[in-house]
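Only one protein chain is missing; all other protein chains are in place.
Up next, subunit A:
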Amino acid sequence: MSEALHPQSESELADMIRAGGPFSIRGGGTRGVLSQGTPLETGGLSGITMYEPGTLTMVVRAGTPMADIEAALADENQILPFEPLDMRPMVGSAGVPTIGGVVATNASGSRRVKAGACRDFVLGARFVDGTGMVVKNGGRVMKNVTGYDLAKLVSGSHGTLGVITEVSLKVAPKSEAVVLLAADGLSDSDAVAAMSAALTAPLDVSGAMHRGGGQTVIRLEGIRTSVVERLAALRQRLGSMGSWTVLDVEWAACADPSTLARQEGDIWCLSVRPSAAPDLVERAGAQEVLYDWGGGRIWMRVPEGTKLREQLGDFDGHATLICASPQIRATVGTFHPERAGVAKLSSALRRKFDPSQKLNPGLMG
């Protein structure tokens, strides 16, 4: 492997892309999915360039460690509402997660079910495409329909359309109060039904998870008086659907998917219709499972080498391979194959933004 490149500025990055390639792009390299090519690390493009707590906006360079961002936000009692997921415990990686990696992988956590995904909080982005062209898109305002939304397009593109150099983010005030309501021993389908009951009431549920064979937990957040009142309404609504008690732990302690990685096997993440989730889990032959987003996201561990997508057949959603040996990953593939028409559009976009296939070649297709 050639020596890693560490651009210190956007223009240096653009020069490197024009002169070299292919590149394996990484922030902190913590997400376990890397392509072939010269390692290109964005850590040199670091720093919060603007933070206005009063307008809920932050502009930050891509290589900035998540810890720095979270610390700056904590000082103002604010958060990134999409609850970015730290993948280190899951994939067993070291390194420092960066905002560039979070945005490039659209890495949203549990609050996505209410607040939206990472991409929903990206107000603007700067990136360098595969031809070395520096592009700015979007801005720092909440509403913007001026031209095409390329900031969304590069969010979640895993570096294959461009190397993100800076993003502007919408942040949010931290909730004054949080309460978790939990029940034990619900079957998967009863748990999904209970989570749906919670999410279909006007209670602003901000998290709904279920561990196969274990706990089902529902989270409420907001101003204190409101949380208290919604808790009462939630209890009433869930009434006969289990024995519900208030839990005195952190959400992350319940909803951490990395517990699945403690035993041998492949780990997958599925995005599905919540009501279809229990059946898919059964068909998958999952050894351990964590439902999040009210059942809309499934983390599961299956026996090593399981050809999960073949086993599940056609379903409304997609399955991403998170943890597996390189051999299995090479055979099974990380990302769900796209429908023919969509695949054609995706590859046309890649040819336009990265005609020489320099950026994470082959990573997404």
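What we mean here is this: a contact is a pair of C-beta atoms (placed from the backbone, for glycine too) under 8 Å apart; a residue touches a chain by one contact, two chains touch by 3 or more; residues count from 1.
The definition used in the following text is that contacts and distances are computed from a predicted model.
**Q** The chain that is not shown, which UniProt protein name from "FAD-linked oxidase C-terminal domain-containing protein", "NADH-quinone oxidoreductase subunit J", "ATP phosphoribosyltransferase regulatory subunit" or "Tryptophan synthase beta chain" does it carry?
**A** "FAD-linked oxidase C-terminal domain-containing protein"
**Q** For the chain that's not shown, point to the residue among A:Thr38, A:Ser93 or A:Ser226 touching it.
**A** Within the whole complex, the residue contacting the unshown chain is A:Ser226.
**Q** Could you tell which one of A:Thr98, A:Ser155 or A:Asn360 touches the chain left off the display?
**A** Only one of A:Thr98, A:Ser155 or A:Asn360 touches the chain omitted from view, namely A:Ser155.
**Q** Quick one: say which of A:Ser24, A:Thr64 or A:Asn137 touches the chain that got left out.
**A** A:Asn137
**Q** I need the residue numbers on subunit A that touch the omitted chain, in ascending order.
**A** 52-57, 106, 108, 112-113, 116-117, 119-120, 129, 133-137, 139-150, 152-153, 155-157, 160-161, 172-176, 193, 196, 199-203, 222-223, 225-226, 229-230, 233, 271-275, 293, 296-297, 316-318, 320, 335-336, 338-339, 341-342, 345-346, 348-349, 351-353, 364-365
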